[in-house]
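Worksheet for the structure shown next.
With one protein chain removed, the remaining protein chains of the complex are shown where they sit.
Moving on to chain A:
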Amino acid sequence: MTTIASLTNMRLKFSGMDSLLFEDFSLSIDKGEKVLILGPSGSGKSTLLQVLTGLIPNAVEVPMKADALIIPESWGFLFQDPDSQFCMPYVDEEIAFVLENLQIPREKMDHFIDYYLQQVGLDFADNHTKIQRLSGGMKQRLAIASVLALEPEMLCLDEPTAMLDPEGTKLVWETIKNVGEEKTVIIVEHKIEQVVDFVDRVILLDENGRIIADGPKQKVFDQHYHMLIEQGIWYPRVWEDYVQEKDWHIPTPINTANEKTAVHLSDFSAFRGKIPALHVEEACAHPGEWITVVGKNGAGKSTLLLAMMNLIKTSGTYYILEQNHKRIKHLAEYVSFVFQNPEFQFVTNSVYEEIAFSLHLTKWEQETISQRVNQMLKIYHLEEHKQTHPYQLSMGQKRRLSVAASIVKEQPIIFLDEPTFGQDAKNTFAILEQLEQLRAQGTTIIMVTHDLNIVKYFATKVWEMDNGKLVKESSASNYIETLQRAVIS
C-alpha cells in the first residue's frame, strides 16, 4: 500500500482562538482507502480536509506547521453548500472553468463537458443551462462533475448532502459511489446511513481535535457506540435506539371536541405574482395536532406555509381559531413561524434581546419579560450565551434560538419549515421533544419536513402535497402503513 496523504505532528491554530485546534496530530491515508471522519461540530473535521489537500495554508491563510506533510498530486474537493461553489452562471461554463484552469485546448472542451456530465448522470437538452434553475441535488452532482474534470486521485467530501432533501441525497451518494470506486475518498459527514456501506475505515475525533478511534468501521462502531450517541451522529439505528431508550409512545391527538378549530382552509389558493401556485380544497387543523406537510421538492410545501402566514396573495376561505384571516390585524399574535435559515429571523444584537423582542412589542411588564426570557434560555440551553450576538452561535444553537424566539409568546399555532434541516441527531431530538411538549399542552403544529421518521414518531396527521395541490390528508399511522405496503409490493 502506498501512502497518498499524510500528516506528522501537525499543529494548527485559528486566529482569535485561545488554544490550538490541532496539536501534534498525525494521520496517514493509503491509496484507494475510503475513509469516514466523524466528530462533533467544532472538532476540526472540515479544517482537516483542507489541510490534507493543501487548501490550508495555500489558499486559506491559517498558521499551520507540520514535521512532514504529503499531499496528493491531484485531488478534488466537494463542499457543503450547493450555492457557493460555482463561479460561473451556466452549467457548461462551470465545467469549462475547470478545463481552462487545466489548460485543456478549446477544441476538446465540449467533448469533456459532455463526458463528465454523463458520468454524474446529468443529461441536459442543452448544456448551456442556468445553474440557478437546478435543484440542490443536481447542483451537487454538477459540482461532482467539475471536480471529476480535475481527474483527481483523491476525493474530499465535506458534508456534501447536508443541505439536500432525501431524494437528492440518495442520488448524490449513488453518484459518488459510482465515480469514487477507484479513488481514495475521504468523507466528513454526520448522516452516515448512506455512506456506511461505502467506507472501510472510520476516524473518530473528539471536540479537541484528537483522534479517539481509528480503524475498520465495524470495530470502531462496536467499541465506541456510546460516542456516536453522545456526539449526535446519525448512525443507521439512531431512531430505533432513541425510541427504545425514551420508552417513546407515538403521540395521539388530545381530545379536542370542545375546542375551536385552529386552522380551517376551504377552496384556498395562493399566487406567486399572478400565477396560481397552490390550491387546497379543504383542510383542518385542531389544537393538539402535529401535522407534517410532505411532498417532493417544489410540490408547494413552503408556499403553503407562506400563504397561511399571509405573506403572499391568497384567495378563498381561511379561518384561524374561527376568525376570518382578513379580519386579523396582527397574525403574529396567533401564529408563530420558524424559517429554514434561522439567521434570517434574527433582528436584535443579543440572544437575550432576541427572545425578548416579541414580548417588548406586546408591551409586557419588564419583570415578567425577564422572567419568561430566563425560563426560555434555560429550556433551550442558551443561558451561557445570553449576551452573545445571535450570529456568533453555532448552527445548533442558532436553530434553538430561532425556535425559542418564535414561540416565546406561546401562540396557539406554530408553523415550521424544516426546522431539523442540517442538524445533528442530538439537536434534532431536543427540538422535537420541546415541540412535542407544546403539542401535548394543546398547541397546533404544522411542519414541513422530509424526514419520514418525524412523521412516524411525532406526527398525528399528514398533509401530502403534489404539484401545488394538497392531494391527501391522512393520519400519520395510515400514511406510514401505505408507504410500507408500497415498498413491499
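Simple rule for what comes next: a residue touches a chain if its C-beta (ideal position, glycine included) is under 8 Å from a C-beta of that chain, and two chains touch if they have at least 3 such contacts; residues count from 1.
To be clear about the criterion, contacts and distances are computed from a predicted model.
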**OP:** Using the UniProt record as the reference, specify the protein name of the hidden chain from among "Nitrogenase iron-iron protein delta chain", "ATPase", "ATP synthase I chain" or "Energy-coupling factor transport system permease protein".
**Re:** "Energy-coupling factor transport system permease protein"
**OP:** Check each of A:Glu100, A:Glu167, A:Glu410 or A:Glu481 against the chain that is not shown and name the one that touches it.
**Re:** A:Glu100
**OP:** Write the list of chain A residues that the hidden chain touches.
**Re:** 50, 53, 55, 58-60, 76-77, 79, 81, 83-90, 92-93, 96-106, 109, 132-133, 146-147, 150, 272, 306, 309, 311, 330, 332-333, 336-337, 339, 341, 343-347, 357-358, 361, 391, 405-406
